[in-house]
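Apart from one protein chain that is not included, each protein chain of the complex appears where it belongs.
Let's look at subunit A:
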Amino acid sequence: MSSAATTAAAVTTSTLASGRSQDRDLRSLAFLGALWFSLFFGVAVLFALIVDTAISGAPRFDSALFTQYTQTFDPERAEALAATGRDPKDLSAAYTGFRSGIVGSIILMITTALLAIPLGVSAAVYLEEFASKTSRFSKVVEVNLQNLAAVPAVIYGMLAATLMAVVGVQRGIAIGGAVALALLILPVVIITTREALRSVPDEIRQGSLALGATVWQTTWRQTLPSAVPGISTGTILGLSRAIGEAAPLVMIGFGAINFAPEFPFVTSKIEAFPLEIFNAASDSKEVVQQAASAGIIVLLAMILGMNAVAIIIRNKFQRSW
């Protein structure tokens, strides 16, 4: 947010403090009401979404959701279930869990972070601290990044699938998904890191350079540490986007996995949480859809939690110079 805008708002507000009555005619109030509606419409939809999903998923908030794998209909177990007096049709509901998806998504997220953060921060440091702003290279990279930020997610999946085919690895393994997600969030990481570096005042750099530090020493010991809150906010937001993304993983060939990933995890076939929710939601059995609702609440809790952490870091730790 530009400081000019902040000042503008402050001045506008104070200017109007004396003549506020002008704002009170019917049309102004209707306009203000429309703005309030716009601001809170989205939040209201999100609220309705959470409430509706929580109600339909309510019967499935149990530990099986986290501890069990997705189960297919197994006659032996159905018989055992029938013996206890429960409807065998409930089998898939009683035993459907998202263990493989939750484990898989955590592996994916860590691998994605390990790939995207070093690459993204390095690129941002080069563009902000080393490259000349007017060079053709910087301009090309800048336009390219703005474009990449809006390239559809499925296309990143195609890129990663092609890379995997070129390298010659199996489809559906963790590293392929992590590459797709890392490339997807790379523009976000680079753009937010650049903003964080830009907000560090030049006096800090000049002071360091004046004491004889090189440009890299200045960056590593002064600029980067000061920019850490901004960088972590952007990175967490990027990762929260990555964890909920399913489209690129479809292209990589992620499928239903009902076993624990083997060590080392990055070359193991894994399942992703959002993809597992998608499969459960597409199931015709109502009991499985119920599990999907409960899974969505868990996924939303993870993502909203990450967003909350990012917002708190941004508002509490970011220094205003």
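We take it that a residue touches a chain if its C-beta (ideal position, glycine included) is under 8 Å from a C-beta of that chain, and two chains touch if they have at least 3 such contacts; residues count from 1.
Quick note on the criterion: contacts and distances are computed from a predicted model.
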Quiz prompt | "Probable septum site-determining protein MinC", "Response regulator", "Cbb3-type cytochrome c oxidase subunit I" or "Phosphate transport system permease protein" - which is the UniProt name of the missing chain | solution = "Phosphate transport system permease protein"
Quiz prompt | Full-complex contact with the absent chain, from A:L183, A:I231, A:I257 or A:V287 | solution = A:L183
Exercise. Tell me which residue among A:T67, A:N144 or A:Q170 touches the hidden chain in the full complex.
Key: A:N144
Self-check item: Which residue of A:I173, A:A227, A:A246 or A:I270 touches the chain not shown here
Solution: A:A246
Quiz item: In the complete complex, which positions of subunit A touch the hidden chain?
Solution: 1-2, 4-13, 15-16, 19, 22-23, 25, 27-28, 31-32, 34-39, 41-43, 45-46, 48-49, 52-53, 56, 118-120, 122-123, 125-133, 137, 140-141, 143-148, 150-159, 161-163, 165, 171, 183, 186-187, 190, 202, 205-206, 209-210, 212, 214-216, 218, 237, 240-241, 243-247, 250-251, 253, 274-275, 277-278, 281-282, 289, 292-293, 296, 299-300, 303-304, 307, 311, 314-315
